[in-house]
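Notes to accompany the following structure.
The other protein chains are all here in position, but one chain of the complex has been omitted.
Residue numbering begins at 1 within each chain, and the chains themselves are lettered A and B in the order written.
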Amino acid sequence: MKTNAGRFFEDFTLGETIRHATPRTLTHGDVALYGALYGPRFAVQSSEPFAQAIGYKHAPVDDLLVFHTVFGKSVPDVSLNAVANLGYAEGRFLAPVFAGDTLWAISEVIGLKESSNRETGVVYVRTTGFNQHGERVLSYCRWVMVRKRDKASPAPEAHVPDLAGVVDPAEIARHAPKLTIDSYDFDLSGSADRFSDYEIGERIDHVDAMTVEEAEHQIATRLYQNTARVHFDAMGAAATRFGKRLIYGGHVISLARALSYNGLANAFTIAAINAGRHVAPLFSGDTVSAWSSVVDRADLRGRDDIGALRLRLVAVKNRPSADFADRDADGKYDEGVILDLDYWALMPK
Amino acid sequence: MKTNAGRFFEDFTLGETIRHATPRTLTHGDVALYGALYGPRFAVQSSEPFAQAIGYKHAPVDDLLVFHTVFGKSVPDVSLNAVANLGYAEGRFLAPVFAGDTLWAISEVIGLKESSNRETGVVYVRTTGFNQHGERVLSYCRWVMVRKRDKASPAPEAHVPDLAGVVDPAEIARHAPKLTIDSYDFDLSGSADRFSDYEIGERIDHVDAMTVEEAEHQIATRLYQNTARVHFDAMGAAATRFGKRLIYGGHVISLARALSYNGLANAFTIAAINAGRHVAPLFSGDTVSAWSSVVDRADLRGRDDIGALRLRLVAVKNRPSADFADRDADGKYDEGVILDLDYWALMPK
Partner (left out) sequence: MKTNAGRFFEDFTLGETIRHATPRTLTHGDVALYGALYGPRFAVQSSEPFAQAIGYKHAPVDDLLVFHTVFGKSVPDVSLNAVANLGYAEGRFLAPVFAGDTLWAISEVIGLKESSNRETGVVYVRTTGFNQHGERVLSYCRWVMVRKRDKASPAPEAHVPDLAGVVDPAEIARHAPKLTIDSYDFDLSGSADRFSDYEIGERIDHVDAMTVEEAEHQIATRLYQNTARVHFDAMGAAATRFGKRLIYGGHVISLARALSYNGLANAFTIAAINAGRHVAPLFSGDTVSAWSSVVDRADLRGRDDIGALRLRLVAVKNRPSADFADRDADGKYDEGVILDLDYWALMPK
């Protein structure tokens, strides 16, 4: 069999490491396209002189372009037969990526648990992305529900990894070089609000909204070399429970992050992803908006230039962000919530 | 308030200067995307060797990509609460921009005039774009009708700036280096017609036509980091008088300019914008075509390499360009006219 039909649940072995195809050189072309697909306006990623003035070698590539590229590598080996992408944890951005760098990735199987109906099972992987020098640039865990090839096949002993609920801020400082904050121009960045201006519990309505077209999410998802068929094949999708193409969940993360500029203009880089959940699917024609809340604040050891804000970024579809649609005490989400992402962002002090 | 809700009419002060976020490095990626969104075929911008052979350091970035990038910077500060973009004047391209240059912009408020209904007012700004060396690359005036926050709030004394009806051709020669016209290859540029072949009063039907899709104008407008909500939010747009997303007016300018290659292949760069008006809105699904007329011709002092053609570029929707839809003696436009742009182009002699 020369074609890759994807792994089924019984094809995974606890502890194995999978080396993924295809290494990918990210260029200014990818950066431009990423920008045009989402419209982020963070100054550090947009301007070479701005980035260099504060201490970066070059303007870094948007963290989420790095995330999607690494994620895309793992799809053919991990989630081609996935029913659902269940969650993320322990995501850490470990080094900035610049145009011209080449990313490649491996995944380690860190957990396996057959579902009670025996038709599927949950696979937990830790995926690590590297640059051309072999330096780790990103590491994260995700778990997906994967179909079994054969309901009758025996299941491995259940093993559910113990994942941290939040990334320790002591581990996240490496992602940004030591910054010269005197050179950080708060006019050019678009907001005077810095670390000290955000309070725990504060909620921010990001105001703007974007409607998503089929061409946009398809172009984006191919940019990441993520070729999961559900995102591209309208004919095949007609036979599914949704009846139409499903938008890659990462597309929502990027849209929400770009929208969050309006209110978080100086949250210039994502240092860690604590948790993430795709609450409901997004389809072409839906309109996405977002709100954030400040969950925590952390000083970073040895760093007086920046602090870390722990943010919850909630994306909704087809309703105003000003509603602050949320989950209730039982964890049940309001109508329209599509993403609940918990992350650490770095911000000038 | 951490989010930018945009300025209302009463927030502007005559004479104030606004320094805009976000500086933006334009790369070969942006240039490629611009080309794919409109399809321009001017040889100087398309080919590095062609540009270098005639005297450019590198192939310059399309003038309109520069214009839209600078314009995009001004949107969050000037026109987020605009009802209409009324016009342009005194636009001058002052230096070529190359891939790798970083653009940033300021706007000076040069006029204010409350509307008679007291619900809106016209704001006049002169926006100037700079490169990373602090050199001016573009300057233009535009005026927009902006909502008042409160109808009852007092209005400043009316001041309407005195703007030139046409940019003096003596001021426009700087935009292009001294060219070696012997090296300008009229086969490769696509036409043998040069400055001396165009006569005042001549009209050119640009023949071709392009239908615009939602994904295209959204990608383009985000490329310029212009995040005015009306272009992206179908849900919000449903409640407006149009009931749908409005296409950024600059998208029409770029389409019409690209279409004008067929008939003006050697009008290789825009040196100045004398006047511009978005006569009617464009929506997804509409088909755009264009025609031009030669308004004037000017020799440029000290330049025997190039001359300037003053052109009127008229874009229409959903009707053939061959109709030469125009305005009548009273200034009333024919059905279908969407853009009336008066500019100076440079052309080899």
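The rule we apply is simple: a residue touches a chain if its C-beta (ideal position, glycine included) is under 8 Å from a C-beta of that chain, and two chains touch if they have at least 3 such contacts.
All of these numbers come straight from a predicted model, not from anything done at the bench.
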**Residue among B:Ser107, B:Thr120, B:Ser189 or B:Asn274 touching the omitted chain** = B:Ser189
**Item:** Per the touch definition above, residue among B:Glu10, B:Asp62, B:Glu114 or B:Glu214 touching the missing chain
**Value:** B:Glu214
**Request:** List the residues of chain B that touch the chain left out of this view.
**Result:** 27-33, 35-39, 41-43, 46-50, 59, 99, 187-191, 193, 197, 204-211, 213-216, 219, 262-265, 285, 287, 318
**Asked** Which positions on chain A touch the chain that was left off?
**Response** 2-5, 19, 21-25, 27-30, 32-33, 76, 100, 102, 104, 132, 213-216, 218-223, 225, 227, 229, 232-236, 245
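Assume only the chains that are shown with their structure count from here on.
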**Item:** Between chain A and chain B, centroid-to-centroid distance (C-alpha), Å
**Value:** 36
